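Of the protein chains in this complex, one is absent; all others appear in place.
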Amino acid sequence: MFSGFMVNAWLVATVVALVAGVVGFFVVLRGSAFPAHAIPNGAFAGAAGANLIGVNPLIGLGVFSLAAALGIGRLSRRGRSDVVTALALMMMLALGAAFISQSTEYEPQIFSLLFGEILGVSASQVVPVAVLGAVCVAAVAVLYRRLLMTSIAPEIAAARGLRPERVELAFLVVIACSTTMTVPVVGALLIFSLMIGPPAAARSFANRPEFALVGSVAIALVTVWGALACSFTTNWPVGFYVGVFSATWFGLGRAYTWRRTRAVKGA
Amino acid sequence: MRFLFEPGLFSSAPVQTAFVIGGVTAVVSAIVGVLTVVRGQSFAGHALTDVATTGGSGSFLVGVTPLVGFIGAGVLGAGAMELAGVQRRRGRDVATGIVLGAATGLAALFLYLDTTRSASTGVTQQILFGSIFTVDPSTIPVVIVISVVTIALIGWMYRPLLLSSLSSELASARGVGVRRVSLLFMMTLAVSVGLSSVAIGSVLSTALLIGPAATALRLTKNLRRAFVYSCVVGVVATWLGVVLAYDSYYWDPSSQGLPVSFFIVSIIFLGYLVSGLGLVRRFVGRRASVVTVV
Partner (left out) sequence: MSTPSVLDVDGVSVTLAGRRILDDVSFEVREGEFTGLIGSNGVGKTTLLRAILGLQRLDSGEIRMNGAPIAQHGRSLGYVPQRVQLDPDVPMRAWDFVALGLDAHRYGFARRTKEQRDLVDRMLHDVDAERFANARVGSLSGGEQQRVLIAHALISRPTLLLLDEPLANLDPGSVQEIVALLHRVANDQKVAVLLSAHEMNSLLPVMDRIVYLTNGRAASGTTDEVVRSDVLSALYGHHVDVLKLHGRVLVVAEPGQENRDIPQHETFTVT
């Protein structure tokens, strides 16, 4: 499990978990469920297109994710309806399916892009993925306090001159960046679970933002490592384990919260 | 014209099947879709497509046709969602997102098992993105019956449904069993999603549900006319999609053609965008700005 091509997988999985844990913390805090759902769909089309024309899929992922992020940023500022964005998402998915239909490896490609693949990242991509991951984490670290403030109390942040709209745009770009590197491993349809489950669980266990952030990363690491190990052993898709483990952690967090509030009420 | 109607289009059996099934499911989706949008239940519709994905993926393992899997899982999911009160906003996004994620993960497992255990190829794209050309013609009667029953059900509960969509308190005061109507509607939503999953795939069936309906509601505020417009858009998109997909085999001899669902979604998307243009609205003569029911 730890030799040969699996070394790449472990390295990449670790970066993925780190990034998903950090970015996911703010996705949950800001209620950015929709962009977190939408941007990976764009990534799917991008990767499929890149595969078709023989370009490194990371480039396709990156370009389309960024376009999706900026598109969402512009649309939400104008207050456009959900319908356009929902249909645009569908369009991305259909486009991705169309791209893939033109290549010869229809089935495995769709599967790996949507549900993840241990071998989804080749050796040559480990370094770019690590670099992208470092960039994402660094961006969040630099904007940490502004992200916190604009997430919790945007009116006060605006009065303070912290410019919530700029922070939102920057964060959408961070989501796009993180999607680029995580989708090949976890899959476009399941990266959402990884970005939501561990942070949602962590916030049940921890009271302070810093602790919840660290907890989010820790739980994401355990989830992804576990998914990788299980997937290697059973050959079942990584995405399956990620979906199930994320839901389990979320359930544990809910149960813990429920018990804690009951204890307080009972006292 | 020759470009549009390539040789053998109308005599091809799969195409004929596709026209029937596509047309019928488009009509059901269009009607249910208008009500879904008016009731503000688009999120529930989207959630049901994920549930349908799991059902469709599992259908091969259990040995039933995808249609049964799509609809069966959808109905169960709709019941569960109605009971759990998915309509509450607080915490809805995270909790339902997690559950849908687990359902999608399960779908991944089922699809994997499908491809390794059975000899069938192309299962993934069949379930997720539709396979209208490979549908067994013997399912046509079943699809028609289900569709007719669904539409009849909508017609039967039309007044109580509208009333409870506008105001649940008013409806209860009038003696309408709001919860029962709500549950029944969710069931029709599940069936509609299940049906269109056959044509367009479970992942994309939201497009057939929301697209024509939203387009219609942009063109008119009169509900009855909205139903008509929605059906027209849905059926045209589906049939045109079938035609273009068939044609696409001939455009580039070396390729296998483009998926039907790609064309259908593209037409729906374009249709929605175009409906926002001023000249289209003037053509349709849209004047009222308040939703009228008559």
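First chain written, first letter: the chains are A and B, and each begins at residue 1.
Assume a residue touches a chain if its C-beta (ideal position, glycine included) is under 8 Å from a C-beta of that chain, and two chains touch if they have at least 3 such contacts.
Values in this document were obtained by computation on a predicted structure and should not be read as measured data.
Novice: Which candidate, A:Ala48, A:Ala157 or A:Ile196, sits in contact with the chain we can't see?
Specialist: Here the residue in touch with the unshown chain is A:Ala157.
Novice: Which one touches the absent chain: A:Trp10, A:Phe34, A:Tyr144 or A:Phe232?
Specialist: Among A:Trp10, A:Phe34, A:Tyr144 or A:Phe232, only A:Tyr144 touches the chain that is not shown.
Novice: Going by the touch rule given at the top, which residues of subunit A touch the chain that is not shown?
Specialist: Listed in rising order, the touching residues are 29, 141-146, 148-149, 152-153, 155-162, 200, 202-204, 206-209, 211-212, 257, 261.
The rule is simple: only the chains that are shown with their structure count from here on.
Novice: So in the complex, which bits of subunit A are touching subunit B?
Specialist: 28, 31, 33, 37, 81-84, 86-88, 90-91, 93-95, 97-98, 100-102, 106-107, 110-111, 114-116, 187, 189-190, 192-193, 196-197, 200, 235-237, 239-244, 246-247, 250
Novice: Spell out the part of subunit B that touches subunit A in their complex, as residue ranges.
Specialist: Touching subunit A from subunit B are residues 37, 42, 46, 93-95, 97-99, 101-106, 108-109, 111-112, 115-116, 121-125, 128-129, 201, 203-204, 206-207, 210-211, 214, 255-259, 261-262, 265-266, 268-269, 272.
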